[in-house]
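With one protein chain withheld, the remaining protein chains of the complex are depicted in position.
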Amino acid sequence: MAIRSNDILRKKLSTIIFESDTKAGKLFDLVLLWVILLSILSVFLESVASFRAQYLIYIRTVEWIFTLFFTLEYAVRIYSSAKPSKYIFSFYGLIDIIAFLPTYLSLFLAGAHYLVVIRAFRLLRVFRILKLSRFTSEGNILRNALKNSLYKITVFLASVVTLVTIIGTLMYIIEGDASGFTSIPVSIYWAIVTITTVGYGDISPQSPLGQLLASILMIIGYGIIAVPTGIVSVEMARATDEAKEKCPVCYAPVYPANARFCSRCGKELKELEKP
Amino acid sequence: MAIRSNDILRKKLSTIIFESDTKAGKLFDLVLLWVILLSILSVFLESVASFRAQYLIYIRTVEWIFTLFFTLEYAVRIYSSAKPSKYIFSFYGLIDIIAFLPTYLSLFLAGAHYLVVIRAFRLLRVFRILKLSRFTSEGNILRNALKNSLYKITVFLASVVTLVTIIGTLMYIIEGDASGFTSIPVSIYWAIVTITTVGYGDISPQSPLGQLLASILMIIGYGIIAVPTGIVSVEMARATDEAKEKCPVCYAPVYPANARFCSRCGKELKELEKP
Amino acid sequence: MAIRSNDILRKKLSTIIFESDTKAGKLFDLVLLWVILLSILSVFLESVASFRAQYLIYIRTVEWIFTLFFTLEYAVRIYSSAKPSKYIFSFYGLIDIIAFLPTYLSLFLAGAHYLVVIRAFRLLRVFRILKLSRFTSEGNILRNALKNSLYKITVFLASVVTLVTIIGTLMYIIEGDASGFTSIPVSIYWAIVTITTVGYGDISPQSPLGQLLASILMIIGYGIIAVPTGIVSVEMARATDEAKEKCPVCYAPVYPANARFCSRCGKELKELEKP
Partner (left out) sequence: MAIRSNDILRKKLSTIIFESDTKAGKLFDLVLLWVILLSILSVFLESVASFRAQYLIYIRTVEWIFTLFFTLEYAVRIYSSAKPSKYIFSFYGLIDIIAFLPTYLSLFLAGAHYLVVIRAFRLLRVFRILKLSRFTSEGNILRNALKNSLYKITVFLASVVTLVTIIGTLMYIIEGDASGFTSIPVSIYWAIVTITTVGYGDISPQSPLGQLLASILMIIGYGIIAVPTGIVSVEMARATDEAKEKCPVCYAPVYPANARFCSRCGKELKELEKP
């Protein structure tokens, strides 16, 4: 009998913690999100030197309260889930444990507790509360487009990495230590800073030949950004297309959105409306 | 009788001030635009130290003349509008009051009068004078495309913010105070500067590991700019499509612009022309 | 009789100088391009201090030789053209005179002769020698796409300018002189440097609030670059479409390039080929 009521409690908890369709479940998720946000904020504040000097003891206390809360939540999640092992090794299960482990780790290893910002990933649960299905479908379009672009982007990146290696080495030979090109890895770092148009300016060529080569690299970088953009645009168009409303007869995507007839099989989709 | 002539005056003023179809209305809008431009210019000049030192008294006088002019204009607008409350709480009504209030506020709060640059928003009225309808329709296409992209861009931005938080914290741990990564918020600021390819260079990684992580962040930032671009391109194509000339029979968009037959229902749209 | 032979000479010169279909005309254009390139190079070299110190007399001599050459060429162009006034006030006519005038001007005004680099525009004649028609048609597609994007881009730029003015002023109020935001125009310059993702770093925010606002501006700038890109992509697609091979019956653009039937009227365009 005790086992029975235990089971009911477990199921009730599971609905509240893992789902957000009920009122209690939604409230729990909302509270959780705010707690996560506050805990991240407290980590941020601790890292600010002037703040740390004055309020360290309070921040640490708050951090431990958050950690105990997340530990407890984790325990309850394991307890209430039907298959604990499945939860533990799921994406969210791993994130959940990483969200409080670093604080315990910091007892032995100074600075480790900053890693708790990984709990920022827990914020992705926000999509569960908001209009979930809509966001998920948009997310799927993005994911599909990126997945389909993967091969082309790998080819593209391989070319960029090769280019950056060659030009970085050339710049090391041309410019040398005086202008900050102290080694080939540093020169490659500079080439990446340049080709991505970031341009810190902590290292920059001083000799005419180096400036010429840098100019060529910049124009290449400026031009080839068109390539990944073109790839993703095309895939995005295709993925959007495939996620469209389908004709009930032939399953062809309905295009444009307000089309009157299916463009494949001619099935009438909408009544004639006066605009 | 006095009330009658009052009403006529009100209506006349309303036509001049709120519309720009009549000659007087157009002239009023044009003069207003120039006055706004000049008043913004005077704020700019006041902020230049060498200029302020020499001509402060003149600039202040001019600023008060502008403010009195805009106050008067505001009063006339309220007086001449049929429903004053509707005007006051409209977008332009709020902008109009913010355009002169800061000068009065500056009597109590030094520096507040710089906020009058918000009157730059009043310049958006320029679209009323120019070929209005054309610009509005183009603006609508932009607005529709951006509105439809909103969900996808929210998903995208949420991912970017999470990524920037994680990498900013990692860099704070790796680089620390010496290289300018003085706190986690500052490191996140650096990560945003880097991922958006702005790259000020006021903070930049010095350690090999930090430069490696920065390189990865740059390449990610360089690559994922393709994502919002792809999203907007697709939506822009769709919005342009939906704003096109429609077939008079089936309301399908006419494509291409010079099509001879409707591609949906076959209706002949244009006579055959010899190119 | 002398007039007759004069006319023939004029016509012959005109063919050589203004056209590049004949062998002599092509040779003339080629020589001219090299002379222009060399003259620009000599201006570049003169501006290099170490070079100027040593070889000033030679560079000046060379520059005067080029100037006399271009003056002579200009005189011959006027002489040989059927309607001199038409040539003088054409785009190329104006460029041609600006290409040598600054050298004469430099007799009275030091430094003016650097303006001769405007002769770089003369290099655009290169398209006359290369496969002209192909380049012109590609150039037309570009021009049409840009022309059609003009309205949308004006709306976009007006919004960007307003945004940059407001944020520049806010940063002036927040940061002030200490961080280099010495006046509102300078702050607006900073805002443009930031929103366009150039990011020199000569001016950069130091206060937390300033860095927050800068971060927002960067993310806006990173996001909205998608807008002009989307606009131009759509227009480019349309312009490419309109420049395509047309169906000989209904003048609809043939799509895809190797289509067998016209997609509008069904006319057979190509024989069935085994791939």
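Per-chain numbering from 1; labels A, B and C assigned in written order.
In this text, a contact is a pair of C-beta atoms (placed from the backbone, for glycine too) under 8 Å apart; a residue touches a chain by one contact, two chains touch by 3 or more.
These numbers come from a predicted model, not from an experiment.
**Q** What chain C residues would touch the chain not displayed?
**A** 40, 43-44, 47-49, 111, 114-115, 117-118, 120-121, 123-124, 126-127, 134-135, 138-139, 141-142, 145-146, 153, 157, 160, 185-186, 188-189, 192-193, 195-202, 225, 228-229, 231-233, 235-237, 240, 256-261, 263, 272-273, 275
**Q** Given the full complex, what residues of chain B touch the hidden partner chain?
**A** So the residues of chain B touching the unseen chain are 197-201, 229, 233.
**Q** For the chain that got dropped from the picture, name the residues of chain A it touches.
**A** Listed in rising order, the touching residues are 151-152, 154-156, 158, 162, 165-166, 169, 172-173, 177, 182-185, 187, 194, 197-201, 204, 208, 211-212, 214-215, 218-219, 221-223, 225-227, 229-231, 233-234, 237-238, 241-242, 246, 250-253, 264-265.
Quick note on the criterion: only the chains that are shown with their structure count from here on.
**Q** What topology does the chain contact graph adopt: line, ring, star, complete, or other?
**A** Basically all the chains touch each other, so complete.
**Q** Which chain's mean C-alpha position is nearest the mean C-alpha position of the whole protein set?
**A** B
**Q** What's the call on chain B versus chain C, same or different interface residues, using the half cut on shared numbers?
**A** At the contact between chain B and chain C, which are copies of one sequence, the residues are largely different (under half shared).
**Q** Just curious, how far off is chain C from chain A if you go by their C-alpha centres, in Å?
**A** Distance between chain centres: 40 Å.
**Q** In whole angstrom, how far does the Cα centroid of chain B sit from the Cα centroid of chain C?
**A** 29
**Q** Which chain A residues reach two or more other chains?
**A** 197-201, 229, 233
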